[in-house]
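For this view, one protein chain was removed and the others were kept in their places.
So, chain A:
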Amino acid sequence: MKILVCIKQVADLESRFQVASGQTWFNETDLAFRLNEYDEFAVEAAVQLKEQTGGDLTVISVGPARASEALKKALAMGADQAVHVLEDQQLESFQTAQVIFEQIKAQGYDLIFTGMQSSDKGSGQVGLLLGEMLKINSVSCVVAFKYDGRIEVERELEGGLRAKLKLATPALVTCQLGLNQPRYPTLPNIMKAKKKPKSEVTSPAPASRLQVVALGPPPKAGAAELIEGDLLAQVSKVVAILKEHKLA
């Protein structure tokens, strides 16, 4: 079985973000980057399937040189080889999906995993667009996954409800948080990952279908009163607020 997992490296959301000149993206200097959290679940699902079926697992990412760290993590988690499509521009979902499609269309993957969305943009488009480009079955927001010749999944709906579905391969699933428990790469596996095949390629991106008009911080809501300063003063203030509202 040939398995693919698509991953993205994203800025850590705990960072402070400043708009870069050009007004379409944020300044990446001094930011920490990590493997997109949703993609960790996708990698884990792909590795588990490979362990179950004895398949071959490729990991692919589109991004600048720094994205190689995310690929290394996926290799250390159990992927067999990595493809890094070097891209310094900040692509929109359609462009990313098209770039991945061009790389993999002739490969005949049986199963493709992606995260349900990236934590930086949250569009939730790349996986489904890729499935459409490949003209294969796809299902989004999967919180349970089983393979027994066909795949059986549960999609997460709103309010705790799920939908159970069965579909034939080839197929693509996008993975929601909580699908599994992503493993931590062990030191021996991190060492082994260094010897796994990695290829770097370039591929021209199509024109974007979106135009960013402006980017900036959210308007200050103004509603929240900040309680700053000395710890004990903060505590007294909160106790006073609770008492005022008859909550303590």
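Here, a residue touches a chain if its C-beta (ideal position, glycine included) is under 8 Å from a C-beta of that chain, and two chains touch if they have at least 3 such contacts; residues count from 1.
Throughout what follows, contacts and distances are computed from a predicted model.
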item: UniProt protein name of the chain not shown, from "Electron transfer flavoprotein subunit alpha", "Extradiol ring-cleavage dioxygenase", "ABC transporter permease" or "Ethanolamine utilization protein"; value: "Electron transfer flavoprotein subunit alpha"
item: Hidden-chain contact residue, picked from the options A:70, A:129 or A:193; value: A:129
item: Given A:67, A:85, A:100 or A:139, the one touching the chain that is not displayed; value: A:139
item: Absent chain, residues of chain A that touch it; value: 11, 13-17, 19, 24, 26, 92-94, 119-125, 128-129, 132-133, 137-141, 152, 154-168, 177-178, 181, 207-218, 221, 223-228, 231-232, 234-236, 238-239, 241-242, 245, 247-248
